Each structure stands twice: as structure tokens, then as C-alpha cells.
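Of the protein chains in this complex, one is absent; all others appear in place.
Moving on, here comes subunit A:
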Amino acid sequence: MRRIAPALLLLCLPLGGCQHWQSVLNARGPAASTLAHMFWIFVSVLATVWVLTMIALLLALRRRRPEDADPLATNPTTERRMTITISVAIGLTLLTVISLTGLSYAAQKVLFAHKDGALTLLVTGQQWWWKITYEDSQPNRVFTTANEIHIPVGEPVLIKLESSDVIHSFWVPSLTGKMDAITGRQNQIQIQADRPGIYRGQCAEYCGLQHAHMGLIVVAESKEDFERWREQQISSAIPPGDEERQRGMEIFMSKPCIMCHQIRGTDAGGKIAPDLTHVGSRRYIAAGTLETTRGNIAAWIVDPHGVKPGVNMPTIQLEPDEVQPLASYLEGLK
């Protein structure tokens, strides 16, 4: 007992991780709640079955057959009792299996029931980041961002999933289950957050070297905050105000950056890497890898392969005095 108790305590320690922003057990949306309920129902039913079976087994082990008993002798009363016990056990097993199966089907109906929502997003999985396009019936209100989704609380949001290279899987554990993003087809999933907060998502299908660093965050906020954010994201980048940032912009425009990145409102129009129009307003850079600070931006530009080995961002040649203006220009793109 003296050894078992610490071991049990140690085993319980990982449970502490279940309360964070990326946890199935920390359900904050209808789909995730359904899944969490299913999880707890399955765990409790199956745990009960396991405990009962173990008790029966232990009793059977403890109860010895009398020494002089004849193994072939039959007793009609015992025979009848055995038949009843076994029939009940089989009946209960069937009942458990059938009701759990029925429950799973019912839960699937809830999970894949589509409600009409005002907001539709196109999320494209790429090695190793998420491209997010907010669709709108007015073309001038469509905008693209990366790795950060904002949604209004309490509203269903439809997410169309595509992939531009290999199979990825969109998974925000606190809001919904997984859905694959597959090349050449479009999958759909609906997310809804019932409480404001920041939830982390992660690619859940191994997609290459930096699969582990392919995160995204979902920010659920009030309708007013969301609309303010959306208006700000639709707008073009603010021109740099001071001299240093002006120089940073010139450096950005004269380097290979513009081959891949877009900054709306400037000449940079590449579309194969994350849109940087409002990169400073996003909480993380490099798909949830580094917090957006000037230092991290500089570190990322100078040596992307030190942070994410094998990433598709190349090492570009910069003079030492070019790093600081470039980083402060990008940090200032709020």
C-alpha cells in the first residue's frame, strides 16, 4: 500500500493537463459537449462492467471446490441457478452493447446536424499552417488571415476544409471533433462556442516534419468585438508612421518576402504564405509556435529553420541593421 499510493498519485498527475485550452474534457461548444458526454457515459458504463467482472473473478478465485467433491456430479438446483446467471449475464451484455451503439448513432446525428449560420469560413491546411478565408456575399468584404479564427459567441460557424498539399485534420478539442482536410475535395464541419475564450486547435493528421507545430487558435468573443475585429481585418495595412518602420517596409518590399507573402495595401501580393496584412494583431506567429513579439518576429526571420526545421520559409540574406526595422514594421501591422 505504501508503494501503490504514490504511484496512483503520479498516475493522476496527467489529469491536470485536462483543464487547459486544448482539451476534449474542457468542452465549450455543443458538439464538444456531446462528445464529452459520450466519453463520460462510455467510461462509467465500461468501468462498472470491468469492476463487476473483476469482483466476480476474485470471488471465483477465492471460493475453492470442496476437497472430496466429485467433479462429474450434477445437482439440478445448482444447474438451474447457473443457467439463470449465465442468461442474465448474456442479456445484460447484449443490452449494454446495443444501447451504447444506439447512443453513438444518436450522438452522430447531433454532431453532424447543420444549423444555419451567418458565417462561413474556408480553412485551407498547408504545410505547416492554416490559411483562413472569411467568406462574404460582397467580394470586397472577403479577407484572408492565418492561424487565428475569431468567432462570435453562441453562433454556429460553418467551416469548409480544403488542403493544398497533403491530408491535414482540423481539430479544436474544446469546440468540436476532428475533420480531415483532403486534397481535391471539400469537407465541412460546424463549430460553435458557448462561452467567450481562446481555444487552441491542432492538426490531427500527421502531415510531415512540422506537423506538431501546426496549431491554430480560435478566439470566441462577443458579437460587437467580433464585428470590430472583422472590420479591422478587412481594412488594408496601415502605412508605417515613423522612420524606422518606413525603412522596414522598404526592406520588406526589396527582399524575397514579397514572392510569397501578401500585405494588402502595398505591392506585396504573394499568396502562397500567410497573409501579413495584420500580422501584428495576431497572438502567435509560425502557426501557434511563437508569441507575436518583435524579438520573436526577428528570430523567426533570421532563422526560421532553427524554430521549425524543414519549414517552407527560406533563410534570406539580411544585413544585421536590417533585422530591427523589418521586425518593428511587421510588429506594427496591427
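To be clear about the criterion, a contact is a pair of C-beta atoms (placed from the backbone, for glycine too) under 8 Å apart; a residue touches a chain by one contact, two chains touch by 3 or more; residues count from 1.
Operating definition for what follows: contacts and distances are computed from a predicted model.
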Name of the absent chain as recorded in UniProt (options "Sugar ABC transporter substrate-binding protein", "Transport permease protein", "C-type cytochrome" or "ABC transmembrane type-1 domain-containing protein"): "C-type cytochrome"
Residue, one of A:T77, A:S137 or A:Q317, that touches the chain absent here: A:Q317
Option from A:V24, A:I41 or A:V166 whose C-beta touches the chain left out: A:V166
Footprint left on subunit A by the chain that the document does not show: 165-166, 183-184, 254-256, 258-260, 272, 302-303, 305-306, 309-312, 314-318
